[in-house]
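Note that one protein chain of the assembly has been removed; the remaining protein chains are unaltered in position.
Chain naming follows the written order as A and B, and within any one chain the residues start at number 1.
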Amino acid sequence: MIEVENLNKSYRKGKIKALNGISFKVNDGEVFGVIGPDGAGKSSLFRILASLILPDSGTATMNRHDVVKDYRKVRQIIGYMPGRFSLYQDLSVEENLTFFATLFNTTIEENYHLIKDIYQQIEPFKDRRAGALSGGMKQKLALSCALIHKPEILILDEPTTGVDPVSRKEFWDMLGRLKEQGITILVSTAYMDEASRCDRIALIREGEFIASSTPQGIIDNYADILWSVEGSRMSALLEALRGHSEVKTSFAFGDKIHITVTERLQAGELKQYLSEKEFSDVRIAPIKPTVEDCFMALTN
Amino acid sequence: MSVKVIEVSGLTKKFGNFTAVDHITFDVEEGEIFGFLGANGAGKTTAMQMLCGISMPTAGAGTVAGYDIIKENELIKRNIGYMSQKFSLYEDLRVWENIRLFGGIYGLSDKVIATKTNALLEKLNFQKERNTLVKYLPLGWKQKLAFSVAIFHEPKIVFLDEPTGGVDPAMRRQFWEMIYEAADQGITVFVTTHYMDEAEYCNRVSIMVDGHIDALDTPAALRRQFSADSMDEVFRQLARKAKRGD
Partner (left out) sequence: MKQFIAFVKKEFHHIMRDNRTLLIILGMPVVEILLFGFAINMEVQDIRVAFYDPTPDDFTTGIAERIRQNSYFNYQGKMQSMEEMEESMRKGKLDLAVVFPQKFQESMVHSGKAAVQLLSNSSDPNRGSISVTYASAIIAGFQQEQADLIQIPFRIETENRMIYNPLMKSSYMFVPGIMGLVLMIICTIMTSVSIVREKERGTMEVLLASPLKQGTMIFAKTIPYMVISFIDFIIILLLSYFVLGVPVNGSLLLLFLVAILYITLTLSYGLTVSTLVDKQVNAVIFSATTAMIPVLMLSGMIFPIDNMPMVLQTLSAIVPARWFIEAVRKVMIQGLGITMIWKEMLILIGMILFLLGVTIAKTKKRLE
C-alpha cells in the first residue's frame, strides 16, 4: 500500500515547481498509473517514493514505511525501474540478472517463477551484452532485474517510452500477470492509451493531479458532448470545424476529428454547414471519450 | 504529374554480414506527408541515414530532393531539414541564437535570417521568448520551435525522427497541425513515429520489417488490407512476422 500526503517539490530554489500538493493512495495488489506528458512531475514523484530524493514537504509511506525516515526499509521492499532502463551495457543479460539478484541478497533460482514469463523471451540471448539488445528486450531485462528479489511494490518510471507498440502491449500483458502475484505496481507513462490497462489512474500535469479515478470513472466524469467527424482533407476540415460557432474544440485523432460541441448543435446542421464548405462526404457520430479526450478537456 | 522528392530503388545497407536495409524501393511525392514506420531494429534509422545523405548505401540507387544519394550526398544535406527527438536545438543558446545558427549553417544571409526570424517568432507567438535559453522552454514549445528551425531554410523535404515523444496530447496535435501547414506549402514531410494514431495523419505509410518494406499504402487502404480497426492492429500483424529483434 502506498499513501502519499501533500507532496511538494521544487528545483532551482523554488523557481521550478515539480510537484504541487500531490496526494493519493494505492491499494495492495493494484496497478496504479500516473499518466501525463514529459515534465509533468512523474519522475520527481517516483524518485521521492523510491527514497532517492527528499520532498520539500509532505509525507509518503510505502507499505507503512516512511520514505524519508525509513528509507533503508523502503529500499529493501521496492523494485525500481527508472527511465532509460538502467542496465549495465557491457555485462551480459545473465550477468546483469545475477548481479541484481545478489544485490538483494537472493538468487535467480529463488524467485525464478516470478520472472519466468518475461525472462523466457530473452533467455536465448542470455550471453549477449545488454547494450546489444533491442529496446523491447532491454525493457524485459530491466523488468526482470527489478523483480528478481520479489519486491512488495514495483515502481516503473516510463517503462514503455521509446519502445515499439508491439513490445508495449506485451509489457502491459506482463504487468497484468504480475498483478496476479499480489505485487503492488505503480507505473507512469506518457502514452494515454495505456491508461485503460490500469486499475486506477491519475492524470498529472505541471505537478498536479488533474483527475484521479478508475479509467472508467474518469471517462464517466467527462462533461462535454463529444462527436467524431470523418472525412477527407483533414487539415482543411479542421479549419472549417473550428470556424463554426457551436463547435468548442476540434482536434485530430488518427483518421477522425474529435469535436466538442454545445448542446444546441444538431448533427444535421453541422453536416449542412460542412457540405456548403465543399465537404460532401463527412460522417458525424457521437462517441464515448477516451482517456486522451478527458486529458485534453481537463487541460483546456 | 507530380514531382518525386524521394526516389529509391534496391537501396541496401550492410554492416559486415548483417543486412540492415534489404533492397528497399519506394518513392515520395512533393508535398506528401509520408510515415516511415517499423519496430526498433527493423532498419528504419539506417534507411533514414542513407536518405539524409549521412550514410553511404552498400547497393542500390536513388535521389533525394533531386540529388543522387551516392554521388551528391553533400548536396542532399544542404537541401533537407532534419529534426529528431534526441537532438534538435542547443539548450544553452537563446531562441534567436538557435535560429541564427541553423539559418547560417544552411547558408542564409544575415538579412534574410533577421527578417525570417521576426516572422517566425510572430507566427509562433514567441516574441516574448526571443531571449530565453532553450532549456527553459517547456517541451511542447521546444518541439514547435525545433520544427520551425528545421524548415527555416525552406528545404524541399524535412525528415522528422520521432519528433513528438512524451509531449502533452494537445501540444502533439498542434505540432501535427504545423506539419500540415508545411505540407500545404509544398514541403514534403518524412516522419517516423511510435504513435500509431499519428500514422493516420500521413498521406501514405510504409512499414519496415527485418530490413524490407512489407507494407506501403494509405492508412485507410492498409486497414482494409489487413482487416484491421486501426494502424496499431496493422502494425502488430506485420511485426508478429518479424524475426529480428524480439
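Simple rule for what comes next: contacts are C-beta pairs under 8 Å (C-beta built on N, C-alpha and C of every residue); 3 or more make two chains touch, one makes a residue touch a chain.
Quick caveat, the model's predicted, so the values are computed rather than measured.
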item	value
Among shown chains, those touching the left-out chain	A
Which of A:6, A:23, A:63 or A:76 contacts the chain that the document leaves out	A:76
Sole residue of A:57, A:102, A:216 or A:280 that reaches the chain not shown, by the stated touch rule	A:102
Residues in subunit A touching the chain absent from view	47, 50-54, 71-72, 75-76, 78, 80-84, 86-91, 95, 98-100, 102-105, 145
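Convention: only the chains that are shown with their structure count from here on.
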item	value
Distance from subunit B to subunit A - Cα centre to Cα centre, in angstrom	26
Complex contact set, residues of subunit A against subunit B	37-39, 121, 134-137, 158, 161-167, 169-170, 190-192, 205, 234-235, 238, 251-255, 292, 295-296, 299-300
In the complex, subunit B residues that touch subunit A	38-41, 138-140, 162, 165-171, 173, 176-177, 180-181, 183-184, 194-201, 219-220, 230-232, 235-236, 239-240, 244-246
